[in-house]
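A single protein chain has been omitted from the complex, and every remaining protein chain is retained in its original position.
Chains: A, B and C, in written order; residue numbering restarts at 1 for each.
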Amino acid sequence: MQLGMIGLGRMGANMAQRLMQSGHEVVGLDAQPTVREVFAQQGGRSVDSAAKLVQQLPTPRVVWLMLPAGVITQTMIDELLPLLEPGDTLVDGGNSFYQDSMRRSREYAQHQLNYLDCGTSGGIWGLTEGYCLMIGGEQAPVERLTPIFQALAPSPDRGWAHVGPAGAGHFSKMVHNGIEYGMMQALAEGFSILSKKTELDLDVHQIADLWRNGSVVRSWLLDLTASALKDNPGLKGIAPYVRDSGEGRWAVAEAIALDVSAPVITLALLERLRSREPDSYGDKLLAAMRNSFGGHAFIPDTSQPFKPLD
Amino acid sequence: MQLGMIGLGRMGANMAQRLMQSGHEVVGLDAQPTVREVFAQQGGRSVDSAAKLVQQLPTPRVVWLMLPAGVITQTMIDELLPLLEPGDTLVDGGNSFYQDSMRRSREYAQHQLNYLDCGTSGGIWGLTEGYCLMIGGEQAPVERLTPIFQALAPSPDRGWAHVGPAGAGHFSKMVHNGIEYGMMQALAEGFSILSKKTELDLDVHQIADLWRNGSVVRSWLLDLTASALKDNPGLKGIAPYVRDSGEGRWAVAEAIALDVSAPVITLALLERLRSREPDSYGDKLLAAMRNSFGGHAFIPDTSQPFKPLD
Amino acid sequence: MQLGMIGLGRMGANMAQRLMQSGHEVVGLDAQPTVREVFAQQGGRSVDSAAKLVQQLPTPRVVWLMLPAGVITQTMIDELLPLLEPGDTLVDGGNSFYQDSMRRSREYAQHQLNYLDCGTSGGIWGLTEGYCLMIGGEQAPVERLTPIFQALAPSPDRGWAHVGPAGAGHFSKMVHNGIEYGMMQALAEGFSILSKKTELDLDVHQIADLWRNGSVVRSWLLDLTASALKDNPGLKGIAPYVRDSGEGRWAVAEAIALDVSAPVITLALLERLRSREPDSYGDKLLAAMRNSFGGHAFIPDTSQPFKPLD
Partner (left out) sequence: MQLGMIGLGRMGANMAQRLMQSGHEVVGLDAQPTVREVFAQQGGRSVDSAAKLVQQLPTPRVVWLMLPAGVITQTMIDELLPLLEPGDTLVDGGNSFYQDSMRRSREYAQHQLNYLDCGTSGGIWGLTEGYCLMIGGEQAPVERLTPIFQALAPSPDRGWAHVGPAGAGHFSKMVHNGIEYGMMQALAEGFSILSKKTELDLDVHQIADLWRNGSVVRSWLLDLTASALKDNPGLKGIAPYVRDSGEGRWAVAEAIALDVSAPVITLALLERLRSREPDSYGDKLLAAMRNSFGGHAFIPDTSQPFKPLD
């Protein structure tokens, strides 16, 4: 099939490449000339505007978005709306909020345009291992795009699925990422405990690698952990600063909206916030309160490493 | 090799069988006649006392404990001490507290007896897939028992390791189980959110199965989740009552003792406690407090399903 | 002064009464005839429509809303907008979301109407003890309504304050309630621990009462706790079912939006959700997973009290 891929960043370029490796034709669109050049070197054809992209695709068109969620995605969706024709299909493969996808799907439907929300997992490993695709939307476009999904997934009959109506794909991906946060945090805490037990002089990489075989916690995230610890078990040179994308926040908010208590997913998110707040106002206030009621000295705030006074 | 297996429950019997399948000879010991009969039907030889077990094994002996941690394990260790001879090796493959293992190892060493603590993961699937073995203790007995570890592990060179001195095996297993609690809870919360999103009518089994291929959360626990949801996506007939073994508690206590904040592992444990406290005193007190300050009606406690009054 | 009080529920009626006790005149509005009758018996004058209320008040008018947040409050605000005249002041004393208050304030300002958001704490005790008022909005209407605030507060110069621009009142109240959740949960957990330590046979009421004098945890919520435990230390007849109003949820969402890790406020909310989910899907899935990997029996779900099987 022919497909237009909008956004040739890490994810989009890899997905385009995997599609081309399966014999599909991809026209890429990216605003940055250098990105387009790299894409050309990988054998891809690219354009520099949505209008050109649409012109180059046969109808009914298939356009796949791989853009940062939010304003950038919305802007492109708005730009594409008048360019596309009834029967065309737009797939949002990014990490959009599922309620945005439900709304966009309705808007597109009013113009006889198909809209699919496709949660995409796999990261930079997807190029070689395939992507896990959670697809929401109408049945007909999902059927028409099946060869695309089969090429992107790890195998033609595994790793992609039509999980429900519009929004279901991004909803599933949102929950997936919530689970991912929880699992990552569980692993991070466990290896933190191991690393602090200095009297046993444990080799964290050896243990990570050991658990990959036969243990209850064997998992892809453990594989990555073992890999990260292999050459750098002390994690030297890495700041304890953990970003979050929107999806963990949405998962936490959605759980609360559904009256589901999800403490582990929630705490995994909060720990990331905490990692980025080294100069915590709350902790200062606790130190000040302890000083007020117990006369406990608090520690002067210096740029030196923390050192208790008493 | 020849090995005495003490405790022919689910774990011990399966491990004995896996050893026998690799050509090792196993003499089993279990207090219950019916258990010994089942073991005999599986081709195993068994005895009914520690003294007989020791008599039937060639020196230097290898005895493997697969008993519930705590009093039962300690009693057997005490009973074996005068029966064993210098050079013999006792392996505790159960879920003992690592500090107990450190102490027992010292006591055995005073009698020239070898003591290994072997954290064993794999559950009932270990028989066919192999066990993950985390071994603590001296180097010499680990070397001598290598054929045993190789037979129990998923493959001779993967899934078993000598991770450190006495206690290191059970310490690693304790942390492993803490991570397991966190991962399980993350999955449970995620699927709970999916199941509550009724407007999208998601198929929880389809999604679990989908994620097994290419997604970031692919893992053995997800495989089990998919399996559990296959025939019973509504989880009918299962009480929301989650036990815990000692290891999660020890992991939480150890994290605190090491000044490591491990919120996800900790909350995963607390959630299990919470599942077993349906008639929570704390929640009643909250309801009573709300009534006191806001005049909010609380709900009469009946055996009927909860139903808000106002 | 003269003031129109819309909503004569528990809070509104008490506040009107406290105002009348200070010599202010209050015209009440409530949709329910029985509520108006009760109000009349307390010496209040009431009407049955917003139009009548507005007619009966001298300009510049002061109208105070004490309605459930959300649709009911919004509907009344919309109804009042064309009835009020430039210079009139509307106070929302309910628990509205602060962003709604910011928007409503802007809309009212376009019509030269003053809008104040007034977070109100104190519950049913406010009638006798006074209310704590957190006021957001412009300076001029706050000054004009000062006699009202002074009458409602515990004392004329304490317990009310103009805390900032539009939204600041409800924002502060939202955070206040988040703290309230956390404090209540801390107390609930503590008394739960005391009540479970049966070997020491502690008298929970005695301890609550004891701590009210000189201890670090002395607080109004502890006073209420002591009161709740006085005649019913076992909390018999109270279901472990804890509601939440919107404010805890908003506080949690706002903390995350501000990148503030607020684990205690968050967990206090989740515990309330949890109290209302006795048949937890997540816990069932955990039980099913344990069964899958360990062969651990799970407990059949019956309407009988939980009883472990093995």
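Quick note on the criterion: a residue touches a chain if its C-beta (ideal position, glycine included) is under 8 Å from a C-beta of that chain, and two chains touch if they have at least 3 such contacts.
If you're wondering where the values come from, they're calculated on a predicted model, not measured in any experiment.
Chemist: Which residue among C:Leu187, C:Leu229, C:Leu273 or C:Ala288 touches the omitted chain?
Modeler: Only one listed residue reaches the unshown chain, and that is C:Leu187.
Chemist: Kindly state which of the options A:Ala40, A:Ala140 or A:Leu235 is in contact with the chain not pictured.
Modeler: Counting the whole complex, the residue in contact with the absent chain is A:Leu235.
Chemist: Considering the whole complex, not just the chains shown, which residues of chain A touch the missing one?
Modeler: 10, 123-125, 184-185, 187-189, 191-192, 195-196, 221, 224-225, 227-229, 232, 235-243, 263, 267, 271-272, 274-276, 278-296, 298-303, 306, 308
Chemist: Mind pulling the chain B residues that touch the left-out chain?
Modeler: Spelled out for chain B, the touching residues are 216, 249, 252-253, 256, 259-263, 266-267, 269-271, 273-274, 276-277, 280, 282, 293.
Chemist: For the chain that got dropped from the picture, name the residues of chain C it touches.
Modeler: Residues 121-123, 126, 129-132, 134, 136, 153-155, 158-161, 163-165, 167-168, 171-172, 175-183, 185-187, 189-190, 192-194, 196-197, 200-203, 206-207, 210-222, 251, 254-255, 258-265, 267-268, 270-271 of chain C touch the chain that is not shown.
Note that in this section only the chains that are shown with their structure count from here on.
Chemist: Chain B and chain A are one sequence twice: same or different residues at the contact, by the over-half rule?
Modeler: Both copies touch with mostly the same residues.
Chemist: Comparing centres built from CA atoms, which chain ends up most distant from chain C?
Modeler: Between chain C and every other chain, the largest centroid distance is to B.
Chemist: I'd like the most central chain, judged by C-alpha centroids against the all-protein C-alpha centroid.
Modeler: A
Chemist: How big is the gap, in whole Å, between where the Cα atoms of chain A centre and where those of chain B centre?
Modeler: Once rounded, the distance between the two centres reads 33 Å.
Chemist: Where in chain B do residues touch at least two different other chains?
Modeler: 123, 185, 187, 189, 192, 196, 221, 263, 267, 271
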